[in-house]
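For this depiction, one protein chain was excluded, whereas all remaining protein chains were kept in their positions.
And now, subunit A:
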Amino acid sequence: MEKEEEEKKVALPINCPSCSARIPAEALQRNLKVCPKCQHHFSLNARERIDLMVDNGSFQEFDADLSSFNLLDFPGYQEKLEKAQELSGSREAIITGLATVDGHKLVLGVMESSFMMASMGSVVGEKVCRAVEQAMELSCPLLICSCSGGARMQEGMVALMQMAKTSAVLGKFNQAGLLYISLLTHPTTGGVSASFASLADIILAEPGALIGFAGPRVIKQTIGQQLPPRFQRSEFLLEHGMIDLLVERSQLKETLSSLLGLHQEG
């Protein structure tokens, strides 16, 4: 009975939040969760994004059992963590591992937005650092796909310091002469955008993604004015010189493969 209901739910057509088109669920899935009418990119969860990018069956996960605990005894945090794990099916807000893209080996990190808005606490910081260190050890490129609301408030300053920690490790990576590609997806703001997500050699973004340091609501409150249309969207960032390239989801694997190939020696 439950299963049937679930199937029915999946089969319901989905309204595009951008152009209001009613899209049959299978058609949306087939189109990589991009609206066929207006190209609105729906969110992908981390597993879906990994499947989209890497060669079939090549993904080997790192540190899958690393998990957070309520280190500050912050009211309600433990419950929030448990709920997030249930909701996302993930232990934490990032999945990291080793994979190949068109045969090019790389270390990969993909954030999971359904896990507490992919906020960065100790575990996200640690998993990013370990992934970077793995890439250095294996002398292979690094790709991190970000989407995050910023540092995780429930871990206080320990969360904020993860910005410094990930930046420090990426400094070493940079010194090692290895390639780091950052893909910004909807939404990437706060402590993640101001640390590892921005410290790449090449910064890509999905169309229409909200990217910035401060959230639009805070900015609006502070300046007491309406924000310009498409403010902080990836097209706006491209225009202002803050990212290298907009990549549509259907072109993602090809673009990555090409970039990886161009950085391969001999």
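To be clear about the criterion, a residue touches a chain if its C-beta (ideal position, glycine included) is under 8 Å from a C-beta of that chain, and two chains touch if they have at least 3 such contacts; residues count from 1.
One rule holds in what follows: contacts and distances are computed from a predicted model.
As stated in its UniProt record, the chain not included in the shown complex is "Acetyl-coenzyme A carboxylase carboxyl transferase subunit alpha", which appears among "2Fe-2S iron-sulfur cluster-binding protein", "Acetyl-coenzyme A carboxylase carboxyl transferase subunit alpha", "dihydrouracil dehydrogenase (NAD(+))" or "Putative ABC transport system permease protein". One of A:Ala25, A:Cys38 or A:Leu72 touches the chain omitted from the figure, and that residue is A:Leu72. Checked against the full complex, the candidates A:Ile14, A:Leu28, A:Met153 or A:Ile202 give a single residue touching the omitted chain, namely A:Met153. Residue in contact with the omitted chain (choice from A:Ile23, A:Val54, A:Cys129 or A:Val247): A:Cys129. Mapped onto subunit A, the interface with the missing chain covers residues 63, 65-69, 71-72, 74-75, 91, 122-123, 125-126, 129, 150-165, 167-172, 174-175, 189-191, 193-199, 211-215, 218-219, 222-223, 225, 227-228, 231-232, 236, 240-242.
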